[in-house]
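In this view, the complex is presented without one of its protein chains, the others remaining in place.
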Amino acid sequence: MSPLLVFIIRRLIQYIPMILAVIIVTFLLVRLAPGDPTYILVGEVGDESFVRAARERLGLDKPLYEQFVIYISNVFRGDLGYSYLRSEPVAKLIVERIPATLLLVLTAMFISALIGIIAGTIAAAKKGAADLTLSTLSIVGISIPYFWLGQIILIIFAVWLGVFPLGGMISVGHEYQGLQYFIDVIYHLTLPAMTLAIFNIAFTTKITRGSVLEALTQDYILTARAKGIPESRVVFRHALRNALIPVVTYTGFNTGVLLVGAILTETVFAWPGMGSLLYDSIRLRDYPVVLGIFIYGSIIVILANLLVDILYGILDPRIRLR
Amino acid sequence: MNDSRILEISDLKTYYYTSRGIVRAVDGITLDLKKGESLAIVGESGSGKSTLAFSIMRLLPDNARIVDGSIWLYPEKIDLVRLSNDEMRKVRGRRIGMVFQDPMTFLNPVMKVGDQIAEAIMYHHGCTQKVARKRAVELLERLRIPDASNVALRYPHQLSGGMKQRVIIAIAISCNPEILIADEPTTALDVTVQAEVLELLRGFIHELGMSLILVTHDLGIVAEICDKVAIMYAGKIVEIAETYSLYKSPKHPYTIGLLKAVPTVHKSSSEVGGIKGNPPDLVNPPAGCRFNPRCPYVFEKCLGEEPPLIRVNNDRAVACWLMM
Partner (left out) sequence: MGTHPLLKVENVKKYFPVGRAVFGRSKQYVKAVDDVSFTIDVGGSLGIVGESGSGKTTLAKVILRLLEPTSGKVYLDGVDLFSLNNKELRKLRPKMQMIFQDPMASLNPRRKIMHIIGQVFKTHTSIGDVEIRERVVDLLEKVGLTPPELFLDRYPHELSGGQRQRVCIARAIALNPKLLIADEPVSALDVSVRGQIVKLLLEIYEKHIDEIAYIVISHDIALIKSLCKDTLVMYLGRVVEKGEVRRIIEEPLHPYSQMLISSIPVPDPEIARNRKRIPIGGEIPSLINPPKGCYFHPRCPYVMDRCREKTPSLINVDDRLVSCYLYSE
């Protein structure tokens, strides 16, 4: 087996207890939160026996620990249960929504890495006015909450200027195919991706700036400068290459934050992803869906971290994957 | 004789601007270097020897500035102090190469060593990466690295200290510079490895006709490879002389003390002396001769007036009132 494969398998085994912990904690958190799904199903005024019947059907009459044992054993059989409200398997509901969320999150990630790394490097290398401007902007970007920013962007670009749609992922009423479909999705994606990316751009800029500044004080930079190569090459090839390692770490850690941001962003822009599904499900106490999304979410975060570990090995030859 | 001059430093002053005040690290240095000559700049920490070396390369930290003086590069007689950044970049690596102290930290950890050597060649000779890489391997071979083509593909952490230092040397000489500046090139190495690296340095300097400026605190290394020695103390040159005569009859009290301060295998322990006191604070150097608080021969004049560097004979200049 190749060392990389061994490494991946070993890591995945290490992640199993983590996923288990996620399931336990989310199960308890969701259940300890106030509210009872039965009333949402049957209405506030349903009569006692009707409510009891509904409870029995959903298994909500059993003690909490028993419910938990049933849930866990189902999860390990790959069964996430049925949605209380939509009478569809939870897994199916979620899987349908994953591509939209991934599209949004990955686009935001890509944009923020690209812009953040370039802006951070320029801020570190140029110093002076460029640095001040970029650093100020990044502090502003970090401080703005997603939902507020989303609404402002929506008002400016969709309501006032009308250059982008108000929400959704595709234009309703058109049956676009191929390239046209692609363009339509991009058109709808622009505002939510921008909203989601802004915080990340700001944060990546800040991290990259600090990391490049640090790298520029290292001795090997002197060696590079003493060669007489252009300063841009010193900065990008020598300083940035070494500075990327902490930036990648941050990006990995940040997948979780980004998923949370996606919930808010999707809700504001009516983006048909896991985020808006989660928002609705929490509001309506649809426990199986909420739990299912948490489990899928944590698996995504874990995979992102695994990817970061592998990237480490590529970026830094001193690290041997173990 | 003057035609063979390759570098001339005149009245160079480099200051650091710190929160404690202005540090006059290099405070009026005048020197020249001939073609093929090996010049040692010897001093302790804080003497300004490294600042002098980095001033020539114009690779000073942000808080340091060359405030006065010139560094003429021959035969065109261009003043490096006044070159634009772009023009200075063409001098670095191409005409003046630099070897640094610590092989552990002066190589880029995430770049293959062969590529680090090839980089300068590509830029200065405008050749393709393939050609430059081939040349890098040749350089490693010349520096007696076994299995050079394989070593070129490794990363710094995969090499031993002595190997890394040879890579640093290969980078410095990759474009056949006329001048090589070596800042404590063997301080971080083990004694037996140091001897081999020095041997190599000496070898190709003769072979390629390079001029060498060796910056060091170690008078032993100097005796092995240099023709001329400049002794620096607190930002000034206190004595400059041809190597043999300097060791045979040092004139400045500091030079005398320095030669006595080092235990050597050929001296008995009773001969080990030393210099009383400590190197001065360059924010507030002593008035008059900067060595006066530590000098065993100090007299009135030393306290009031700074002695100029005066030529005492053909191959020696000393800055000491005892010599006047």
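Per-chain residue numbering starts at 1, and chain names A and B are given in the order in which the chains are listed.
We adopt the following convention: a contact is a pair of C-beta atoms (placed from the backbone, for glycine too) under 8 Å apart; a residue touches a chain by one contact, two chains touch by 3 or more.
Everything numeric in this text was worked out from a predicted model, so none of it was measured.
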Requested in this report: Could you tell me which of the visible chains the hidden chain touches?
Outcome: B
Query raised in the report: Out of B:193, B:298 or B:312, which touches the unshown chain?
Result: B:193
Requested in this report: Out of B:264, B:284 or B:313, point to the residue that touches the absent chain in the complete complex.
Outcome: B:264
Report task. Based on the whole complex, identify which of B:222, B:238, B:282 or B:302 touches the chain you can't see. Result -> B:222
Query - Contact residue for the chain not shown (choose from B:160, B:249 or B:284) - result: B:160
Query - Interface residues of subunit B (partner: the chain not displayed) - result: 44-45, 160-163, 190-196, 198-199, 217-224, 243-244, 247-248, 254, 257-269, 272-276, 278-279, 294
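The rule we apply is simple: only the chains that are shown with their structure count from here on.
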Query - Parts of subunit B lying in touch with subunit A, wherever the complex brings them together - result: 57, 59, 85, 89-94, 97-98, 100, 102, 105-111, 116, 119-120, 123-124, 155, 157, 168, 171-172, 174
Query raised in the report: Tell me, which parts of subunit A touch subunit B in their complex?
Result: 218-220, 222-231, 233, 237-238, 241-242, 315-318
